[in-house]
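Only a part of the assembly is drawn; its chains keep their places, and the rest are absent.
To keep things simple, chains are lettered A and B as they appear, and every chain counts its residues starting from 1.
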Amino acid sequence: MNSHAAYFALDLIGTFAFAISGAVAARQRRLDLFGILSIAFMVACGGGVLRDVCIGAIPPAGLSNWRYLAASMLASAVAIFAYAPVRRLRQPVLFFDAIGLGLFSVAGAQKALSFGHSAELAVLLGIVTAVGGGVMRDVVLSRLPAILDREIYATAALAGAGAQVLFSYAHWTQWWTPWVATLLCVALRLTSLRFGWRLPAFRGQRTSELPGDEQHDRGARNP
Amino acid sequence: MNSHAAYFALDLIGTFAFAISGAVAARQRRLDLFGILSIAFMVACGGGVLRDVCIGAIPPAGLSNWRYLAASMLASAVAIFAYAPVRRLRQPVLFFDAIGLGLFSVAGAQKALSFGHSAELAVLLGIVTAVGGGVMRDVVLSRLPAILDREIYATAALAGAGAQVLFSYAHWTQWWTPWVATLLCVALRLTSLRFGWRLPAFRGQRTSELPGDEQHDRGARNP
């Protein structure tokens, strides 16, 4: 029960941190009140909705659980009325975002397992839960999704979801094993931020082997 | 029965108005025949498909009900063969689009309720039904979704869906209550267009507090 209260508190913090990241991004684009709220809500609940649709958990918790909507509203209010302080909060925002990443990846994998699905699906949907909302935010705001960049972000979600699935398949399911998986993800994310770890990228020339490549390229990289 | 016939007529008009908006946007991008038809169909049925997937109404009506496809084909034909007159029709197109908005938001909320879901889900999915297709159109065409801008658009859908849910929870369900909710949404949309009402936006500076923000921004606002 104590553990449940702690889980609820951290889930709320994770949801709120994700919603803040959406609300701030929306405000930077000078969206209106509704736009800020929409993007905050999308970041906080988008990944979970995708997961729930894929595992058959209808209706998706993100749409039927009022906490996600309330957290988005609160985050929008903060981004509107306390924008200046939030802008100075780079480190705290990144810290809570990392906690949200850890919690969502582990909780997403666990929910897929509890619906009786396979290890592969659980790992994939754990990642989707953690990063899906952020990808939606970037797609709607027409930015290259941040997770596709070289930071250790989705990789940390993979570590958290993978650890949770491993623990579950090893029948090593104490009350604290989800916290170990969450901690692994959060630590990996924060350490990589601290030391600037990045995944390798590869030199590629702009070519046009594939259908459509030569046309309408919106010039993300060639300004 | 008379009411059903009227509902069918207005639903068709709403579908067609949405499809016209998609077909015209696609033609402005100089898409081909298939592209015009695809975008018209996406605007007309996209929001409903999202709603049906989230409430478990499988298969989605937008994909299995031939009216949506037929309305999209007709709208594409109009956008191709009668483009010049349509271009002059700014007011009528906006008028029918407002009617589609009202009908889709109320019908979407009602369908979620009739599947036994909560008030929050019904309101959220009413909005999704009404604006989802337009958001898809803008994401695929790589524009900032129009609904995220400052016009009273999604807000009007919120009013329609919210009124319908309120009426339903108050057991105030006469044959004409959906029409009151629809009218509320349409009137709010048209009045805001007439008088140029807008939601407040907030001054935001481009900063980079959040992961990925500083990279790959596709420059929607800084040409």
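The working rule: a residue touches a chain if its C-beta (ideal position, glycine included) is under 8 Å from a C-beta of that chain, and two chains touch if they have at least 3 such contacts.
Quick caveat, the model's predicted, so the values are computed rather than measured.
All together, the complex described by this structure holds 3 copies of its single chain type, of which 2 are visible.
Convention: only the chains that are shown with their structure count from here on.
Averaged C-alpha coordinates give centres for subunit A and subunit B that are 27 Å from one another. Against subunit B, in their complex, subunit A makes its touches with residues 21, 24-36, 38-39, 49, 53, 58-60, 63-64, 66, 69, 80, 83, 86-87, 89-90, 93-94, 97, 138-147, 149, 151, 153, 218, 220-221, 223. Interface residues of subunit B, counted against subunit A in their complex, comprise 53-56, 117-118, 120-121, 124-125, 135, 139, 142-145, 147-150, 154-155, 198-207, 209-213, 215-221.
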